[in-house]
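Encoded as structure tokens, here's the structure I'll be asking about.
Rather than the whole complex, this shows some of its chains in their spots.
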């Protein structure tokens, strides 16, 4: 067996154990002290994130964050990635990624009710490898989520060459439950018994988590990291688990993910301040001759660990038998603070829980990257000659084009929750009751983070928050996923630490708690050794009361006034326009001014509450023109925009249309409501400009009366819808 | 009079059972129960719905493994007794695989799972499941399936047409069963069929997802027509 | 009952010639021909079930599998045909 423990870690183990560990013990430490399970490189930084809030029942540290949404109802949320497995087996990797995050939500005793996915690939227009990854990742997510019956309600897809050999596959899952029924990954009562439930334990995924913690290039043992999805078994386990749980039989629950049984056992013992005594020979295995270490670190899918009061073991077993699920009673909880592992009663490992559960911190040097010096200020690209053509190219670029090809492969309606469906708006909206709704948006802005990770990370949070506000909700919490290259590279580590500081600053200013997240390192190109762009991905969760408050980006009727909230500045660095049309990755990205952002958010929130607004969209990637064309397409109705009315210091039409300045919304309203909006805007000291009207079936731009752009909404829609299918072959 | 009883049959992998229950129980206030397939005894029920999902993970072919469940024996008998039976999506696939409905359902011609709101035209109004819809009524409902391409050989197709067994077709906004409005390559745009006697119906679209205006992009509740018609038909049958 | 020999029997399930095979068509047209494999003239896709079965002899093994194909509808006779082959050749 290959271990990735360092010399210092080995020393720490020997010191802690006061003897040399045997191979089985080493395997346990190796799994638990992997980056993936221990967060040894990021723990200190992560502690900067504010995690408390009035709705937070449980923040980071468990399988899922738990939020109170009133009337005894709770929402649970978690985010996971499966980047490395997906890079070698996009179908199975993505599918088992969904399986993993579903287990986390199930692990706190809640029913998964929605999935969102955030995907990043290389340039699908140029690379057949990226097309292959994209196609199979989407199919993997679809086949898994659809079969289990959890709707995939939203997400994002971005193409950028920095992900060519290291795609990013992030999945968020939401769960719904009752406050009284929360169960935790804890074994806190000596005498309780441990039941391992679900699929047989085999050799698959052995070294999966240390695999994710090493560079993809050195993954010599790739094959064993392949995990095979089995959504049918997951669905059955899910129903059985919720059934056992609803009957009150379950005292602790833990999903088996990275690091397998070893990490699951250590975690429940650590959280429960107890010890465990288990016998591996009782486990139902798939193949003969597996060593104790292999059984402990196997990452076979579809398994859960139950902690059950001894007197209920009959009842719980009966539920598993009824659903034809295999299970093994593998041991019991003790008071010893030790994890004792046996095979046929003979002790094969005996490790102190406190030692094993806390990997020593790994400190890395940090240095501002060189590339930031060279690309800071750039020459303005030449003004494109053909406005129509340029605008259409940008808004139908693969990054901005409709993602229908993706989300139509997902069952987004199952469960009867989905009010705003994928494609309807920047955030999706779920019905919890007929007057309580959840909004969620998942976003990443690596092109901004690449230029300025702190600003970029803040803008990413702001964008996700604005998306939930644009559908009428109030943000209540976020989860983050931090995806970077090799942390031992000081430049990579600097971008990580800047990103976390950016997120933390936003959370503090806006009093928005972070209730969970994930860190993924070693995301780099095996051929060039280049790290991906720094990619924090943020999901913001919002709460919305009253069905009438739900807004979407859909333009509704002729004669509505179109208002731009906020200021459009000359901020093109890291924009989709620069990237796609001019192939420029440099420039200074938009800055986020917290006061202005708060003003804009409150303005829209207040206006929605008093019923002034009709359609709303946030202005982000692709700038103002992308927002307006999406609004037209969604409503299948035209608009006339008068450029001279836009409040801005931009001199050129391309800057004006494509600037990605933060803190902006496009809203439409009945002209009679304008005075009301103006008053609210004044309260919050936010500029608003009336920039046009909803009318006809064309999107038309004029500048002081001269028409500079005009296109049929039908044509815009078709161009946008056809883009990805035409690249993907059908 | 005793309220009529509806069974919702649940197989391993069924995933629309709770949704269908919600509409029948909470919205329509029917007397309805979700029954694990091994426990189904149709003596106790007047009607049954096989909801959507992925019974047995769609392994081998959608619906084929469930077709061998003892529940299908119960449903066959109930069908012979004239009790209304509705198969939705995977339920339709199970009814076809077990021979309770004619034809076959093949993999979508687009080779991908398709989730989309479509227009469905009622071809046989005033049937047990379409009592409240005239011929030609257009219902907005979503589909979500991988294997929904309805297939029947020419002879069978002709006899289905003759007997009025084609209940639903996919159509465009103008109500025509056009090529672009056919989401999966079904022969003659067929979205749902019945058995010879008309008391067993299967369809690929999901009426339970189209029964509450909040969840419909068009604020419609067209799916309710199918369920209310089914409930009403059972009442009529019971009175006889 | 112990000690019966094991045989490997493969079951092939393919669409009948009259039934379209969109997957085969798509592999042929969107992949093979587009990428220069013009000498490929047709592709039809199907499914294999590779089984291990215990039986007195290979003939019995084969006939058991055939019986299973028909009675459990491992293939749908309306649209597919099925053939059975002793593996290891």
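Per-chain numbering from 1; labels A, B and C assigned in written order.
Basically, contacts are C-beta pairs under 8 Å (C-beta built on N, C-alpha and C of every residue); 3 or more make two chains touch, one makes a residue touch a chain.
Since the model is a prediction, treat every value here as computed from it, not as a measurement.
One representative per chain kind is drawn in place, while the complete complex holds these chains as A x1, B x1, C x2.
One rule holds for everything that comes next: only the chains that are shown with their structure count from here on.
The distance from the centre of chain A to the centre of chain B, with each centre set as the mean of the Cα atoms, comes to 36 Å. Note: centroid distance chain B to chain C, computed from Cα atoms, is 31 Å. Multi-chain contact residues of chain A, defined as those touching 2 or more other chains: 730. Residue positions 26 of chain C are each in touch with at least two other chains.
Across the complex, chain C is touched by residues 60-61, 64, 67-68, 97, 103-104, 106-107, 109-111, 151, 153, 185 of chain B. Within the complex formed with chain B, the chain C residues making contact are 19-20, 22-23, 26, 72-74, 76, 78-79.
By the touch criterion given at the top, residues 12-13, 15-16, 18-19, 22-23, 36, 52-54, 56-59, 110, 112-116, 142, 144, 146, 206, 208-209, 212, 214-215, 217 of chain B touch chain A in their complex.
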